[in-house]
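Next up is a structure, given as structure tokens.
The complex is shown incomplete by one protein chain, all other protein chains being positioned as in the whole.
So that you can tell them apart, the chains are marked A, B, C, D, E, F and G in the order they are listed, and the count of residues begins at 1 in each.
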Amino acid sequence: MEDGRMPSADIARRAGNVSERAVRYRLGRLLAEGLIRVVAIPNPKSLGYNVIADVFLQVDAGSILEVARKLTEYECVSYVGCSMGETDISTQVVAHDNAEVYSFVTDVVANIPGVRKTSTVIVPLVLKDVYQWRIPTSGRVEKTAREG
Amino acid sequence: MEDGRMPSADIARRAGNVSERAVRYRLGRLLAEGLIRVVAIPNPKSLGYNVIADVFLQVDAGSILEVARKLTEYECVSYVGCSMGETDISTQVVAHDNAEVYSFVTDVVANIPGVRKTSTVIVPLVLKDVYQWRIPTSGRVEKTAREG
Amino acid sequence: MEDGRMPSADIARRAGNVSERAVRYRLGRLLAEGLIRVVAIPNPKSLGYNVIADVFLQVDAGSILEVARKLTEYECVSYVGCSMGETDISTQVVAHDNAEVYSFVTDVVANIPGVRKTSTVIVPLVLKDVYQWRIPTSGRVEKTAREG
Amino acid sequence: MEDGRMPSADIARRAGNVSERAVRYRLGRLLAEGLIRVVAIPNPKSLGYNVIADVFLQVDAGSILEVARKLTEYECVSYVGCSMGETDISTQVVAHDNAEVYSFVTDVVANIPGVRKTSTVIVPLVLKDVYQWRIPTSGRVEKTAREG
Amino acid sequence: MEDGRMPSADIARRAGNVSERAVRYRLGRLLAEGLIRVVAIPNPKSLGYNVIADVFLQVDAGSILEVARKLTEYECVSYVGCSMGETDISTQVVAHDNAEVYSFVTDVVANIPGVRKTSTVIVPLVLKDVYQWRIPTSGRVEKTAREG
Amino acid sequence: MEDGRMPSADIARRAGNVSERAVRYRLGRLLAEGLIRVVAIPNPKSLGYNVIADVFLQVDAGSILEVARKLTEYECVSYVGCSMGETDISTQVVAHDNAEVYSFVTDVVANIPGVRKTSTVIVPLVLKDVYQWRIPTSGRVEKTAREG
Amino acid sequence: MEDGRMPSADIARRAGNVSERAVRYRLGRLLAEGLIRVVAIPNPKSLGYNVIADVFLQVDAGSILEVARKLTEYECVSYVGCSMGETDISTQVVAHDNAEVYSFVTDVVANIPGVRKTSTVIVPLVLKDVYQWRIPTSGRVEKTAREG
Partner (left out) sequence: MEDGRMPSADIARRAGNVSERAVRYRLGRLLAEGLIRVVAIPNPKSLGYNVIADVFLQVDAGSILEVARKLTEYECVSYVGCSMGETDISTQVVAHDNAEVYSFVTDVVANIPGVRKTSTVIVPLVLKDVYQWRIPTSGRVEKTAREG
């Protein structure tokens, strides 16, 4: 699954005693049922986007969804989630340098109507990213965790 | 780029006056240079993973990297980042229900040596995910933001 | 006291050398004096309400009581208390799933006039509930605690 | 449902065109299926317990469940819940006066092994209590809320 | 100094080889120079004021002094200080019970124009009060502390 | 009551149609019953103690009372209270300058066994001090507040 | 570099086998290229400015730069930085005493349009100041740190 464009023949070869047709069939079914999708992930670092930052927002009551939707439109925003705790919206931003992050948060995000407070934290290290998550092999999450 | 397995011929047709060979060549070069990679992303919701949670950790000095690496090994952990603010490590966890999240955080994460304090926040809504980020079309991030 | 509908005769039998009449009399007096009341408690879990959440509110000066009263009217709200610390009102909410909690807090609570800020925390485990409290057998609370 | 000991005949009369037998049957089924239970709730105020306090605990990793169970044993503790945010365990305590609360928290709770930090907040007003929660008449919680 | 109305003759006797006149003279000079003053301190507890509470206020910029002055006028307020940290004004309040504190903070303090947020904390124990402070016998404070 | 050493004759004269004997009698009774006490209050400012600071302490469970008692012994400490919120002990300190406060907190308070964390806040202005509190003329505190 | 007005001849003598001309040439080049600049630093303490305070500001979205620029104009402000975390602007202030700091923050800073909240912290000790920073002798910062 690591390489989304690997031809079915190669997958079959690697997996051992499975025919290319079986691989193609199974992949097709997973895609058809919407259980997986195959996407091209750009590598921010290799494109000169050296800085990743988490931006946490506190937003006026009733504006949360609207602000969250607005944020998804910005090209430098790679993640937008609504959460239940102190923070209303969590965002991840990629940029060439700190000044770019700061200017985006101060000039753009802080001026979206309904945004009350922003807090920016630099993320110098991402060890596992969302697109690296694989379907757990065991039924229950906590069990696999205990085995880990 | 949305569909990582779309044959080059289809991409060429969609893009208009570009030959299939040009598309295949350009895609190959992007992959070869490590600027993009094509991966299969499982869809947690359709697999019964209904709950997404952010788990924030405060970790003992000197254990941060070790704890972060350990966390990447758990199948229910989909994101591990080290950050600079109050929180040392940010994690995202997928689970079937709240009890599973709670038991993972309480029984597993809290017992990793070096973990001092955990704080779990449910994320009821993800509007944009990291794998949806596209290479910005404009040079500087803040500019595109202003145009947004 | 565990079973509010147990016939007085059964209570008498269990308590040993007490007549049914004595039990009925004592119960009657406790009820008459308002020292206890017998109520039917629905079991949220068995009714499909799988999620319990604590919602903490910060409310504008002068709106606290009004907001608190409004909150008692919602069917999903099982507890409303006014407190003295950082939080003005504490609420407990029952729901079928996290999305229901989130939509109630975001769409309803946050829009009650006077509500400034809400913070929601999932309660995966309730080990003792208010209706399980019994009249302490000892005079002073801290003494029984020391013996505990 | 307000009065758990009201004879089935009275319930039938109040509900109008329902036979006493129907009421007794339905109540019996609800009790048998564990959907409701009938309990006697002591009234703390009328028993001289004038002070209600919320005590929030931060507990060492791995001791949470043990501490929570220990807390349920104290007679002055009327609620024990484990939560996911900054606080690990939330408790409600009833007492005759502030000194009793303080001495219970300082001398007893703070000395339970694994308890790291306690924070006590007086609750001068409870407007709705857990045992007052009724089975919502509408299917979905948020809908009833919007109608509220 | 403990007893402000002790006749000078008694002070002289206690202090040993000092004449009553010397005591009267020295006391007179301290009073005249404003270095000490003799005041009658009511004992809140013996007067039925059983509850002492610290109320911390965050106040709008520019209203701090005005709010602080207003607070000094209330009979239940025994201390008003302006401080430099997160809190703008710290107050101490005496009351007959918690309900009285709560109603004073919620109905009165929170409605003073400029008050943004209040946080009330019960003080179950005062071990040393401002009027018990005595003129340090040593020159520098920290030195006496080290000897303590 | 402002001047604790004012001869009874003067008090009588000021109060108008009250005999000196009546004044002396009433004062004697208040003192005898412990309702008031007359003390000499030194004036820190006029004695060169220019800085007043609030020091808030977080203390290990079980050490609170011991630490609080130890603090009362220091000559520069004018107030020691135990409170119920985030802070375990609140102290007020008088000193000649900031360096003296800092050295007392850092070298002395922080080294008392059981003290986990201290936070110092300068109090540039005290508008009403505990010894200025007078017996409220009205019965209930909140009433006088509403009239204020 | 410690003494910015030391004649080039003295620098040459101290450095050993370097001609005065070489020193003058190198210094001239550093200055010309803007790599260093030579400035006169007043000593606040010796001028009677006994108190140094950090003032942290939370500022309305869109006013940050304007507020920061305004702050640089005040003679008592020695540092103004914009930061990414909870605080929007960090300032350092010098003053003769605490009252001067407090009056500057309360009367001046808090009234600059856009300032929402200020928090002042006394800095009793500065062990290294920005003008004492020297060009690191090693290439990478963390390496020198490990050697330190």
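Please note the rule applied: contacts are C-beta pairs under 8 Å (C-beta built on N, C-alpha and C of every residue); 3 or more make two chains touch, one makes a residue touch a chain.
Bear in mind the structure is a predicted one, so any value in this text is a computation, not a measurement.
K.L.:
Of the listed residues G:Val23, G:Leu57 or G:Val80, which contacts the missing chain in the full complex?
P.N.:
G:Val80
K.L.:
Can you say which of G:Leu57, G:Ala95 or G:Val115 touches the chain missing from this structure?
P.N.:
Candidates G:Leu57, G:Ala95 or G:Val115; residue touching the omitted chain: G:Ala95.
K.L.:
Touching the missing chain, which residues of chain B?
P.N.:
These residues touch the chain not displayed: 58, 61-62, 64-65, 82, 84-86.
K.L.:
Tell me where the left-out chain touches chain A, residue by residue.
P.N.:
Those residues of chain A that touch the unshown chain are 50-51, 97-99, 101-102, 120, 122, 124-125.
K.L.:
Name every residue on chain F in touch with the hidden partner chain.
P.N.:
Those residues of chain F that touch the unshown chain are 53, 98, 101-102, 105-106, 110-111, 115, 117-122.
The rule is simple: only the chains that are shown with their structure count from here on.
K.L.:
Let me have the rounded angstrom distance from the C-alpha centre of chain A over to the C-alpha centre of chain E, please.
P.N.:
Distance between chain centres, rounded to whole Å: 57 Å.
K.L.:
Would you kindly tell me how far, in whole Å, the mean C-alpha position of chain G lies from that of chain A?
P.N.:
About 40 Å, centre to centre.
K.L.:
Could you list the positions in chain C whose residues touch two or more of the other chains?
P.N.:
Counting only residues that touch two or more other chains, chain C contributes 82, 84-85, 98, 101-102, 119-122, 124-125.
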